[in-house]
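Left out: one protein chain. Kept in place: all the others.
Take a look at subunit A:
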Amino acid sequence: MTAPAVEANPVPMTAKRRGTQLFMLTFAVAIVMAAYAIAGLGQDGQVPGDMLTYGLGLGALMAVAYIALAKFAPWADPLLLPLVTVINGLGLVLIWRIDHAGRNGASAPTQLMWTALGIVVFAVTLVVLRDHRVLQRLTYTAGALGLLLLILPLLPFIGKEINGARIWIGIGGFSIQPGEFAKLALVVFFAGYLVAKRDVLALAGRRLLFIDLPRARDLGPVLITWIVSLGVLVLQKDLGSSLLLFGTFIAMLYIATQRTSWVLIGLLLFIGGAYLASKIPAFGHVDARLQVWLNPEDPELYDRELGGSQQLMQGLFAFGTGGILGTGLGVGNPTLIPLSFSDFILAAAGEELGLTGIMAIIMIYALIVERGLRISIAARDPFTKLLAGGLAFILAWQVFIIVGGVTNLIPLTGLVTPFMSQGGSALLSNWILIALLVRMSDTARRPPPQAIQDEGMTQVFQR
């Protein structure tokens, strides 16, 4: 046995892997352009004429994002940007394809503009936010901002109700969903708040049977969040956002305290809240959704005018028609699916790309979430851990709620499919979310200052 001649470097150097990133990014752009060409061939029998313009345009945008990332976050995770590019691009192709088929409401140019803006905002966030830890100092500002954004749609004059949910505000000619940005602000607030309070939340309390119960007064913030999300549910009739916010809060609470009792309390509170809401006559739709979930094929529910299962079933028909390999882009009938360009865009993908495509898309989301959680694990300070973990979880949770909803795994609640559904607010906020993850991964993966070697036996360990 001979000892290795050279001792392994005690602190492993992380590679920057910018080459990998560039290659994967090119690959992502290539996939999207190929999808665009196929969609054109499928629909008109020819490659879309503006193929080159769009290809170069998307390439140029990605080059901007890449340069911003290489310059301002050189240690960042190499896969996040390419993964997001693929799904954002596929979403664009699907919207273009539905728009091209003459579906009212689908607008590829608008979505393209928002995508470009999203990428710019991504780059700007990286450039401006050089250290995400400044956000910790803005904890309560973020909390107040989040609440304000949530309340905006309820205000008279600017608030608008579309498709039964009051989650929009109109400014000029634009409709904005402030809730999408509130989501980010609230995760920042939760992270900052929980870092400050985690010890007291985790340690104080007493043990009852087999779980550790928190002190009653520590329940305060949980109850407040519960009331806020219930308020969202009742006042804005938006079950999806309510579920999204509350679930994320509970997950972050669990990460901060490591106490299962919080999760149980949270679950009980939400189920109780949803049950109560379903008892209010005006909110019969919670009850209706449960019925629809259990028996979507029931002809009576299918034919019901309001709160029936027709939307869901039309989506399921699209999935079924797609089968394993799908009809091929541009060949299916996604215009038959209501809201095929927004909430039900995955049903359109399911029809034309088949099970194969859906599995790939779900895997891409899973990979993004996995990269996010990995940042959380690698991060060195609790705020970063909580923020990265929270952002990764909110993405996973959102995908689960909407994809599970349209595939009837869980009751359907309206939510945006991140990066794919048509809608500027969601696209911008999700690109900011990715920028935050990239920023944190840069911090997390940046090698710490090298300990000076040969300094005797004294080693300083950083926990």
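Please note the rule applied: a contact is a pair of C-beta atoms (placed from the backbone, for glycine too) under 8 Å apart; a residue touches a chain by one contact, two chains touch by 3 or more; residues count from 1.
By our rule, contacts and distances are computed from a predicted model.
Quick one: the chain not pictured, UniProt calls it what, "Glutamate transport system permease protein", "Carbon-monoxide dehydrogenase small subunit", "4Fe-4S ferredoxin" or "Penicillin-binding protein 2"?
UniProt lists the chain left out of the view as "Penicillin-binding protein 2".
Would you indicate which residue among A:Ala34, A:Ile162, A:Leu235 or A:Met359 is in contact with the undisplayed chain?
Touches the omitted chain: A:Met359.
Of the residues A:Gly55, A:Gly143 or A:Gly404, which one touches the chain left out of the display?
A:Gly404
Touching the left-out chain: which of A:Leu81, A:Leu244, A:Val369 or A:Ala435?
A:Val369
Among A:Met24, A:Ala251, A:Val292 or A:Ile432, which one is in touch with the chain left out?
Residue touching the chain left out of view: A:Ala251.
By the contact criterion defined above, which parts of subunit A meet the unshown chain? Give residue numbers in ascending order.
For subunit A, the residues touching the absent chain are 251, 254-258, 297, 302, 313, 316-324, 332-333, 336, 350, 354-355, 358-359, 362-363, 365-366, 369-370, 373, 376-377, 382, 385-386, 389, 392-393, 396-397, 399-400, 403-404, 407-409.
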